[in-house]
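All protein chains but one are shown in place.
Showing subunit A:
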(Lines give C-alpha, C1' and ligand atoms only; values in the text may rest on other atoms or scores of the structure.)
Protein backbone atom coordinates (compact mmCIF):
# COMPACT_ATOMS: atom_id res chain seq x y z
CA UNK A 1 0.00 0.00 0.00
CA UNK A 2 2.76 2.27 0.89
CA UNK A 3 4.57 1.38 -2.29
CA UNK A 4 1.52 2.26 -4.30
CA UNK A 5 1.22 5.53 -2.53
CA UNK A 6 4.87 6.20 -3.14
CA UNK A 7 4.35 5.43 -6.79
CA UNK A 8 1.34 7.65 -6.94
CA UNK A 9 3.07 10.56 -5.24
CA UNK A 10 6.05 10.06 -7.44
CA UNK A 11 4.07 10.26 -10.61
CA UNK A 12 2.36 13.28 -9.23
CA UNK A 13 5.81 14.64 -8.65
CA UNK A 14 6.62 13.76 -12.20
CA UNK A 15 3.45 15.36 -13.32
CA UNK A 16 4.44 18.45 -11.44
CA UNK A 17 7.82 18.39 -13.08
CA UNK A 18 6.37 18.11 -16.50
CA UNK A 19 4.04 20.86 -15.54
CA UNK A 20 7.01 22.93 -14.44
CA UNK A 21 8.85 22.50 -17.66
CA UNK A 22 5.77 23.25 -19.64
CA UNK A 23 5.21 26.37 -17.64
CA UNK A 24 8.76 27.37 -18.09
CA UNK A 25 8.59 27.14 -21.80
CA UNK A 26 5.48 29.27 -21.75
CA UNK A 27 7.38 31.93 -19.82
CA UNK A 28 4.62 32.32 -17.34
CA UNK A 29 4.49 32.41 -13.61
CA UNK A 30 6.84 30.20 -11.70
CA UNK A 31 5.65 29.18 -8.37
CA UNK A 32 8.78 28.63 -6.39
CA UNK A 33 11.84 30.75 -6.48
CA UNK A 34 15.53 29.95 -6.03
CA UNK A 35 17.18 26.93 -4.56
CA UNK A 36 14.16 25.29 -3.03
CA UNK A 37 13.05 24.59 -6.54
CA UNK A 38 16.27 22.82 -7.16
CA UNK A 39 15.96 20.69 -4.05
CA UNK A 40 12.45 19.86 -5.15
CA UNK A 41 13.80 18.81 -8.53
CA UNK A 42 16.76 17.02 -7.17
CA UNK A 43 15.00 14.86 -4.65
CA UNK A 44 12.44 13.93 -7.23
CA UNK A 45 15.16 13.11 -9.71
CA UNK A 46 16.96 10.96 -7.22
CA UNK A 47 13.85 9.14 -6.31
CA UNK A 48 12.98 8.59 -9.92
CA UNK A 49 16.53 7.64 -10.75
CA UNK A 50 16.38 4.87 -8.23
CA UNK A 51 12.93 3.63 -8.95
CA UNK A 52 12.58 4.51 -12.62
CA UNK A 53 8.88 4.62 -12.14
CA UNK A 54 7.74 7.16 -14.61
CA UNK A 55 10.20 6.98 -17.41
CA UNK A 56 9.10 4.88 -20.30
CA UNK A 57 12.36 4.88 -22.18
CA UNK A 58 15.25 3.83 -19.99
CA UNK A 59 18.09 6.27 -20.03
CA UNK A 60 20.94 4.67 -18.15
CA UNK A 61 23.25 7.65 -17.76
CA UNK A 62 22.16 11.25 -17.97
CA UNK A 63 22.32 12.98 -21.26
CA UNK A 64 24.75 15.76 -22.02
CA UNK A 65 22.99 19.05 -22.49
CA UNK A 66 24.84 22.00 -23.91
CA UNK A 67 24.06 25.03 -21.84
CA UNK A 68 24.27 27.99 -24.13
CA UNK A 69 25.17 31.49 -23.08
CA UNK A 70 21.89 33.31 -22.99
CA UNK A 71 21.18 36.82 -24.09
CA UNK A 72 22.64 39.45 -21.80
CA UNK A 73 20.73 42.42 -23.13
CA UNK A 74 21.67 45.63 -24.83
CA UNK A 75 22.50 43.71 -27.99
CA UNK A 76 25.71 42.29 -26.58
CA UNK A 77 27.09 39.37 -28.56
CA UNK A 78 30.34 38.57 -26.87
CA UNK A 79 31.71 38.61 -23.37
CA UNK A 80 34.96 37.71 -21.64
CA UNK A 81 35.00 34.83 -19.20
CA UNK A 82 36.55 36.18 -16.02
CA UNK A 83 36.07 33.54 -13.38
CA UNK A 84 34.79 29.99 -13.25
CA UNK A 85 32.92 28.95 -10.14
CA UNK A 86 32.79 25.30 -11.18
CA UNK A 87 35.17 22.83 -12.75
CA UNK A 88 34.64 19.69 -14.76
CA UNK A 89 33.18 17.00 -12.57
CA UNK A 90 31.45 19.34 -10.13
CA UNK A 91 27.77 18.82 -9.60
CA UNK A 92 25.53 21.82 -9.89
CA UNK A 93 21.95 22.60 -9.07
CA UNK A 94 19.69 24.84 -11.03
CA UNK A 95 20.44 28.49 -10.23
CA UNK A 96 23.92 27.76 -8.92
CA UNK A 97 26.47 30.24 -10.21
CA UNK A 98 28.59 28.82 -12.99
CA UNK A 99 30.81 31.66 -13.99
CA UNK A 100 31.34 35.37 -14.10
CA UNK A 101 31.63 37.08 -17.46
CA UNK A 102 32.31 40.66 -18.26
CA UNK A 103 31.21 42.83 -21.09
CA UNK A 104 31.86 46.50 -21.35
CA UNK A 105 31.84 47.40 -17.66
CA UNK A 106 29.02 45.00 -16.88
CA UNK A 107 29.79 41.95 -14.80
CA UNK A 108 27.30 39.15 -15.31
CA UNK A 109 26.81 36.09 -13.15
CA UNK A 110 25.73 33.16 -15.28
CA UNK A 111 23.65 30.64 -13.36
CA UNK A 112 22.87 27.10 -14.32
CA UNK A 113 19.59 26.21 -15.89
CA UNK A 114 19.92 22.57 -15.07
CA UNK A 115 20.82 20.19 -12.29
CA UNK A 116 23.61 17.85 -13.15
CA UNK A 117 27.31 17.39 -13.44
CA UNK A 118 29.61 19.69 -15.36
CA UNK A 119 31.26 17.72 -18.10
CA UNK A 120 32.99 20.35 -20.14
CA UNK A 121 33.91 24.00 -19.90
CA UNK A 122 34.02 25.48 -23.35
CA UNK A 123 36.21 28.44 -22.52
CA UNK A 124 39.30 29.21 -20.52
CA UNK A 125 39.76 32.29 -18.40
CA UNK A 126 39.98 35.53 -20.34
CA UNK A 127 38.66 33.95 -23.50
CA UNK A 128 35.82 35.51 -25.40
CA UNK A 129 32.52 33.69 -25.12
CA UNK A 130 29.69 34.17 -27.59
CA UNK A 131 26.03 34.61 -26.83
CA UNK A 132 24.04 31.71 -28.20
CA UNK A 133 27.03 29.38 -28.27
CA UNK A 134 27.60 26.59 -25.74
CA UNK A 135 29.20 27.70 -22.50
CA UNK A 136 29.31 24.43 -20.58
CA UNK A 137 28.15 20.88 -21.09
CA UNK A 138 26.06 19.52 -18.25
CA UNK A 139 25.13 15.91 -17.81
CA UNK A 140 21.60 15.86 -16.54
CA UNK A 141 18.68 13.53 -16.00
CA UNK A 142 16.48 16.16 -17.53
CA UNK A 143 13.48 15.28 -19.56
CA UNK A 144 13.87 15.76 -23.24
CA UNK A 145 11.31 18.45 -23.58
CA UNK A 146 13.50 21.03 -21.95
CA UNK A 147 13.66 23.56 -24.71
CA UNK A 148 17.30 24.41 -25.05
CA UNK A 149 16.92 27.05 -27.67
CA UNK A 150 15.14 29.79 -25.90
CA UNK A 151 16.11 32.17 -23.17
CA UNK A 152 15.15 31.32 -19.68
CA UNK A 153 12.98 34.25 -18.85
CA UNK A 154 11.89 33.62 -15.34
CA UNK A 155 9.24 35.77 -13.84
CA UNK A 156 9.06 34.97 -10.17
CA UNK A 157 5.73 35.89 -8.70
CA UNK A 158 6.92 36.04 -5.15
CA UNK A 159 9.83 37.79 -3.57
CA UNK A 160 12.36 35.78 -1.68
CA UNK A 161 11.11 35.54 1.85
CA UNK A 162 11.43 33.22 4.76
CA UNK A 163 8.07 31.64 4.06
CA UNK A 164 7.78 30.56 0.48
CA UNK A 165 4.43 30.11 -1.12
CA UNK A 166 3.68 27.02 -3.00
CA UNK A 167 1.03 27.59 -5.55
CA UNK A 168 -0.31 24.39 -6.96
CA UNK A 169 -3.38 24.82 -9.03
CA UNK A 170 -4.28 27.91 -7.14
CA UNK A 171 -3.94 26.40 -3.69
CA UNK A 172 -1.56 28.37 -1.55
CA UNK A 173 0.24 26.69 1.31
CA UNK A 174 2.55 28.48 3.66
CA UNK A 175 5.59 26.67 4.99
CA UNK A 176 9.19 27.45 5.86
CA UNK A 177 11.85 26.09 3.49
CA UNK A 178 12.93 23.52 6.03
CA UNK A 179 9.41 22.25 6.45
CA UNK A 180 9.04 22.04 2.70
CA UNK A 181 12.22 20.03 2.44
CA UNK A 182 10.96 17.72 5.12
CA UNK A 183 7.76 17.26 3.15
CA UNK A 184 9.65 16.67 -0.10
CA UNK A 185 11.87 14.08 1.42
CA UNK A 186 8.90 12.20 2.67
CA UNK A 187 6.97 12.68 -0.50
CA UNK A 188 4.24 14.51 1.29
CA UNK A 189 2.06 16.93 -0.56
CA UNK A 190 1.77 20.06 1.49
CA UNK A 191 -1.78 20.49 0.34
CA UNK A 192 -2.65 17.27 2.13
CA UNK A 193 -1.25 18.43 5.44
CA UNK A 194 -3.31 20.45 7.82
CA UNK A 195 -1.43 23.50 8.96
CA UNK A 196 -1.78 24.55 12.55
CA UNK A 197 0.42 27.60 12.45
CA UNK A 198 -0.51 31.21 11.86
CA UNK A 199 -2.56 31.68 8.64
CA UNK A 200 -2.80 27.90 8.44
CA UNK A 201 0.93 27.74 8.06
CA UNK A 202 2.31 24.21 8.01
CA UNK A 203 4.72 23.59 10.84
CA UNK A 204 7.21 20.81 11.36
CA UNK A 205 4.93 19.27 13.96
CA UNK A 206 2.18 19.04 11.38
CA UNK A 207 4.42 17.06 9.04
CA UNK A 208 5.48 14.78 11.87
CA UNK A 209 1.89 14.21 12.87
CA UNK A 210 0.97 13.48 9.29
CA UNK A 211 3.78 10.97 9.04
CA UNK A 212 2.94 9.37 12.33
CA UNK A 213 -0.55 8.77 11.05
CA UNK A 214 0.73 6.80 8.04
CA UNK A 215 1.13 3.13 8.75
CA UNK A 216 4.25 1.47 7.45
CA UNK A 217 5.31 4.54 5.57
CA UNK A 218 8.05 3.89 3.08
CA UNK A 219 10.63 6.52 3.61
CA UNK A 220 13.15 7.45 0.93
CA UNK A 221 16.23 5.51 1.94
CA UNK A 222 19.07 7.42 0.38
CA UNK A 223 20.77 10.32 2.09
CA UNK A 224 21.56 13.36 0.04
CA UNK A 225 25.05 13.03 -1.49
CA UNK A 226 25.65 16.72 -1.99
CA UNK A 227 26.40 19.17 0.74
CA UNK A 228 23.31 20.70 2.23
CA UNK A 229 23.93 24.42 2.65
CA UNK A 230 23.68 25.68 6.23
CA UNK A 231 20.04 25.83 7.17
CA UNK A 232 18.28 29.01 8.21
CA UNK A 233 18.26 29.71 11.92
CA UNK A 234 14.85 28.21 12.46
CA UNK A 235 16.15 24.77 11.79
CA UNK A 236 19.28 24.31 13.83
CA UNK A 237 17.64 22.37 16.66
CA UNK A 238 19.54 19.08 17.16
CA UNK A 239 17.92 15.79 16.43
CA UNK A 240 18.28 14.60 20.02
CA UNK A 241 15.16 15.88 21.76
CA UNK A 242 12.71 14.30 19.40
CA UNK A 243 10.31 12.42 21.58
CA UNK A 244 7.21 12.76 19.52
CA UNK A 245 5.31 9.83 20.87
CA UNK A 246 5.46 6.40 19.28
CA UNK A 247 7.49 6.48 16.09
CA UNK A 248 10.45 8.68 15.42
CA UNK A 249 10.70 8.65 11.65
CA UNK A 250 14.32 8.52 10.55
CA UNK A 251 14.34 11.30 7.94
CA UNK A 252 13.36 13.84 10.58
CA UNK A 253 17.02 13.97 11.50
CA UNK A 254 17.98 14.70 7.93
CA UNK A 255 17.23 18.41 7.78
CA UNK A 256 18.89 18.84 11.13
CA UNK A 257 22.00 16.83 10.33
CA UNK A 258 25.09 18.95 10.52
CA UNK A 259 26.38 18.81 6.99
CA UNK A 260 29.66 20.57 7.64
CA UNK A 261 32.82 19.23 6.17
CA UNK A 262 36.30 19.20 7.55
CA UNK A 263 38.43 21.80 5.84
CA UNK A 264 42.12 21.23 5.36
CA UNK A 265 44.37 24.01 4.23
CA UNK A 266 48.11 24.41 4.05
CA UNK A 267 49.95 26.29 6.77
CA UNK A 268 51.47 29.19 4.94
CA UNK A 269 52.98 32.56 5.32
CA UNK A 270 53.18 33.99 8.76
CA UNK A 271 51.81 30.88 10.44
CA UNK A 272 54.50 28.79 8.83
CA UNK A 273 57.10 31.13 10.24
CA UNK A 274 55.47 30.88 13.66
CA UNK A 275 55.68 27.08 13.45
CA UNK A 276 59.41 27.36 12.88
CA UNK A 277 59.90 29.88 15.66
CA UNK A 278 57.90 27.93 18.21
CA UNK A 279 59.58 24.67 17.30
CA UNK A 280 62.92 26.31 17.95
CA UNK A 281 61.55 27.86 21.15
CA UNK A 282 60.54 24.57 22.65
CA UNK A 283 64.04 23.25 22.29
CA UNK A 284 64.88 25.62 25.10
CA UNK A 285 64.48 23.99 28.54
CA UNK A 286 61.92 26.25 30.21
CA UNK A 287 61.26 26.64 33.87
CA UNK A 288 58.49 28.72 35.33
CA UNK A 289 58.21 31.00 38.30
CA UNK A 290 55.04 32.76 39.34
CA UNK A 291 54.14 35.39 41.86
CA UNK A 292 51.44 37.79 42.95
CA UNK A 293 51.86 41.58 42.88
CA UNK A 294 49.83 44.08 44.88
CA UNK A 295 49.27 46.98 42.54
CA UNK A 296 47.06 49.04 44.79
CA UNK A 297 49.50 51.92 44.99
CA UNK A 298 50.36 51.77 41.32
CA UNK A 299 46.70 51.92 40.37
CA UNK A 300 46.35 55.09 42.37
CA UNK A 301 49.49 56.59 40.87
CA UNK A 302 48.36 55.87 37.36
CA UNK A 303 45.02 57.53 38.01
CA UNK A 304 46.88 60.66 38.97
CA UNK A 305 49.24 60.57 36.00
CA UNK A 306 46.71 59.59 33.32
CA UNK A 307 45.31 63.10 32.75
CA UNK A 308 48.79 64.58 32.63
CA UNK A 309 49.79 62.15 29.93
CA UNK A 310 46.52 62.83 28.13
CA UNK A 311 47.36 66.51 28.01
CA UNK A 312 50.57 65.55 26.23
CA UNK A 313 48.59 63.41 23.83
CA UNK A 314 49.60 60.02 25.18
CA UNK A 315 47.45 57.24 26.55
CA UNK A 316 49.00 55.88 29.75
CA UNK A 317 48.37 52.23 30.56
CA UNK A 318 50.13 50.04 33.13
CA UNK A 319 52.57 48.61 30.63
CA UNK A 320 55.04 51.52 30.66
CA UNK A 321 55.49 50.98 34.40
CA UNK A 322 55.93 47.24 34.00
CA UNK A 323 58.43 47.78 31.22
CA UNK A 324 60.47 50.37 33.08
CA UNK A 325 60.52 48.28 36.24
CA UNK A 326 61.69 45.29 34.21
CA UNK A 327 64.53 47.33 32.76
CA UNK A 328 65.61 48.49 36.21
CA UNK A 329 65.60 44.89 37.29
CA UNK A 330 67.64 43.82 34.29
CA UNK A 331 70.34 46.25 35.33
CA UNK A 332 70.88 44.09 38.38
CA UNK A 333 70.42 40.77 36.65
CA UNK A 334 71.82 41.24 33.15
CA UNK A 335 71.83 37.53 32.42
CA UNK A 336 68.09 37.78 31.83
CA UNK A 337 68.77 40.18 28.99
CA UNK A 338 71.23 37.86 27.28
CA UNK A 339 71.28 35.52 24.35
CA UNK A 340 72.93 32.18 23.77
CA UNK A 341 74.14 30.86 20.48
CA UNK A 342 73.01 27.72 18.69
CA UNK A 343 74.95 25.17 20.74
CA UNK A 344 74.82 27.14 23.94
CA UNK A 345 78.52 27.74 23.82
CA UNK A 346 78.56 31.50 24.17
CA UNK A 347 76.41 33.93 26.08
CA UNK A 348 76.05 37.46 24.80
CA UNK A 349 74.98 40.00 27.38
CA UNK A 350 72.99 42.56 25.44
CA UNK A 351 73.63 46.17 26.29
CA UNK A 352 70.27 47.53 25.15
CA UNK A 353 67.10 46.64 26.91
CA UNK A 354 64.77 46.22 23.93
CA UNK A 355 61.68 45.06 25.68
CA UNK A 356 59.12 43.37 23.51
CA UNK A 357 55.41 43.71 24.03
CA UNK A 358 53.26 40.90 22.69
CA UNK A 359 50.44 42.20 20.51
CA UNK A 360 47.45 40.40 19.14
CA UNK A 361 46.64 41.52 15.58
CA UNK A 362 44.89 40.25 12.51
CA UNK A 363 48.00 38.36 11.49
CA UNK A 364 48.26 36.74 14.86
CA UNK A 365 50.84 37.26 17.55
CA UNK A 366 53.46 39.86 16.77
CA UNK A 367 56.00 41.25 19.22
CA UNK A 368 57.20 44.78 18.54
CA UNK A 369 59.76 46.08 21.01
CA UNK A 370 60.54 49.36 22.70
CA UNK A 371 64.18 50.10 22.06
CA UNK A 372 66.65 51.12 24.76
CA UNK A 373 64.26 51.21 27.66
CA UNK A 374 67.23 51.69 29.97
CA UNK A 375 67.50 55.31 28.86
CA UNK A 376 63.80 56.08 28.46
CA UNK A 377 61.46 57.71 30.91
CA UNK A 378 58.11 56.16 31.71
CA UNK A 379 56.43 58.81 29.60
CA UNK A 380 58.70 58.14 26.63
CA UNK A 381 57.96 54.45 26.90
CA UNK A 382 54.25 55.21 26.97
CA UNK A 383 54.37 57.32 23.83
CA UNK A 384 56.48 54.76 21.99
CA UNK A 385 54.00 52.09 23.01
CA UNK A 386 51.17 54.23 21.63
CA UNK A 387 53.00 54.48 18.32
CA UNK A 388 53.60 50.74 18.14
CA UNK A 389 49.99 49.95 19.01
CA UNK A 390 48.61 52.28 16.35
CA UNK A 391 50.90 50.88 13.70
CA UNK A 392 50.23 47.34 14.85
CA UNK A 393 46.49 47.60 14.53
CA UNK A 394 46.87 49.17 11.07
CA UNK A 395 49.23 46.39 10.04
CA UNK A 396 52.01 48.86 9.34
CA UNK A 397 54.80 47.84 11.67
CA UNK A 398 58.22 47.78 10.10
CA UNK A 399 60.93 45.15 10.46
CA UNK A 400 62.91 47.46 12.70
CA UNK A 401 60.11 47.53 15.24
CA UNK A 402 59.69 43.79 15.13
CA UNK A 403 63.29 42.69 15.45
CA UNK A 404 66.08 43.19 17.94
CA UNK A 405 64.09 42.39 21.07
CA UNK A 406 66.00 41.14 24.12
CA UNK A 407 63.29 40.52 26.70
CA UNK A 408 59.52 40.19 26.39
CA UNK A 409 56.42 40.97 28.42
CA UNK A 410 53.06 39.61 27.43
CA UNK A 411 50.06 41.31 28.90
CA UNK A 412 47.61 38.51 28.35
CA UNK A 413 45.60 39.88 31.28
CA UNK A 414 43.95 42.44 29.04
CA UNK A 415 42.12 39.52 27.49
CA UNK A 416 41.92 37.49 30.67
CA UNK A 417 43.60 34.86 32.77
CA UNK A 418 45.72 34.81 35.89
CA UNK A 419 48.66 32.44 35.58
CA UNK A 420 50.14 31.42 32.27
CA UNK A 421 53.06 29.45 30.94
CA UNK A 422 54.64 31.70 28.35
CA UNK A 423 57.02 30.39 25.71
CA UNK A 424 60.37 32.12 25.36
CA UNK A 425 60.91 33.80 22.01
CA UNK A 426 64.32 32.95 20.64
CA UNK A 427 66.95 34.36 20.71
CA UNK A 428 65.84 35.69 24.12
CA UNK A 429 66.18 33.78 27.36
CA UNK A 430 63.30 35.00 29.48
CA UNK A 431 59.68 36.11 29.18
CA UNK A 432 56.94 37.27 31.54
CA UNK A 433 53.17 36.89 31.21
CA UNK A 434 50.97 39.29 33.15
CA UNK A 435 47.53 38.20 34.25
CA UNK A 436 44.55 40.40 34.81
CA UNK A 437 44.22 42.79 37.71
CA UNK A 438 41.67 41.55 40.19
CA UNK A 439 40.28 43.15 43.29
CA UNK A 440 40.85 40.66 46.06
CA UNK A 441 40.79 40.75 49.85
CA UNK A 442 44.20 40.76 51.51
CA UNK A 443 45.54 41.33 55.01
CA UNK A 444 47.54 44.43 55.73
CA UNK A 445 50.22 44.92 58.36
CA UNK A 446 47.65 45.33 61.13
CA UNK A 447 45.91 42.10 60.33
CA UNK A 448 42.93 43.95 58.78
CA UNK A 449 41.32 42.92 55.53
CA UNK A 450 41.48 45.48 52.75
CA UNK A 451 40.72 45.68 49.07
CA UNK A 452 43.88 44.96 47.08
CA UNK A 453 44.47 45.18 43.33
CA UNK A 454 46.22 41.91 42.65
CA UNK A 455 47.95 40.86 39.46
CA UNK A 456 49.73 37.57 38.82
CA UNK A 457 52.95 37.29 36.89
CA UNK A 458 54.30 34.12 35.33
CA UNK A 459 57.94 34.09 34.26
CA UNK A 460 59.62 31.52 32.04
CA UNK A 461 63.39 31.36 31.64
CA UNK A 462 66.05 29.30 29.89
CA UNK A 463 67.23 26.85 32.49
CA UNK A 464 70.49 26.23 30.68
CA UNK A 465 71.87 29.56 31.80
CA UNK A 466 69.39 30.91 34.31
CA UNK A 467 68.63 29.36 37.65
CA UNK A 468 65.58 29.64 39.83
CA UNK A 469 67.26 31.84 42.37
CA UNK A 470 68.17 34.46 39.80
CA UNK A 471 64.67 34.50 38.43
CA UNK A 472 63.18 34.74 41.88
CA UNK A 473 65.39 37.63 42.90
CA UNK A 474 64.69 39.49 39.70
CA UNK A 475 60.99 38.94 40.20
CA UNK A 476 61.15 40.17 43.77
CA UNK A 477 62.96 43.31 42.72
CA UNK A 478 60.48 43.97 39.92
CA UNK A 479 57.66 43.33 42.35
CA UNK A 480 59.06 45.74 44.91
CA UNK A 481 59.30 48.52 42.33
CA UNK A 482 55.70 48.06 41.34
CA UNK A 483 54.28 47.60 44.81
CA UNK A 484 56.03 50.71 46.01
CA UNK A 485 56.44 53.07 43.08
CA UNK A 486 58.46 55.41 45.30
CA UNK A 487 61.28 52.81 45.28
CA UNK A 488 61.41 53.10 41.51
CA UNK A 489 62.12 56.78 41.91
CA UNK A 490 65.21 55.99 43.91
CA UNK A 491 66.76 53.81 41.22
CA UNK A 492 65.43 55.59 38.15
CA UNK A 493 67.98 56.23 35.48
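The rule is simple: a residue touches a chain if its C-beta (ideal position, glycine included) is under 8 Å from a C-beta of that chain, and two chains touch if they have at least 3 such contacts; residues count from 1.
The criterion applied here is as follows: contacts and distances are computed from a predicted model.
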Chain left out of the displayed complex - its UniProt protein name, from "Lipoyl amidotransferase LIPT1, mitochondrial", "Protein ROOT INITIATION DEFECTIVE 3", "ER membrane protein complex subunit 4" or "IBH1-like N-terminal domain-containing protein": "Lipoyl amidotransferase LIPT1, mitochondrial"
Residue of A:260, A:307, A:398 or A:416 touching the missing chain in the full complex: A:398
Option touching the unshown chain, where A:108, A:259 or A:465 are the choices: A:108
Identified contact with the non-displayed chain, of A:304, A:342 or A:448: A:342
Footprint left on subunit A by the chain that the document does not show: 72-74, 82-83, 95, 100, 102-109, 111, 125-126, 153-161, 266, 268-270, 272-274, 276-277, 280, 339, 341-342, 348, 361-364, 366, 394-400, 402-404, 425-427
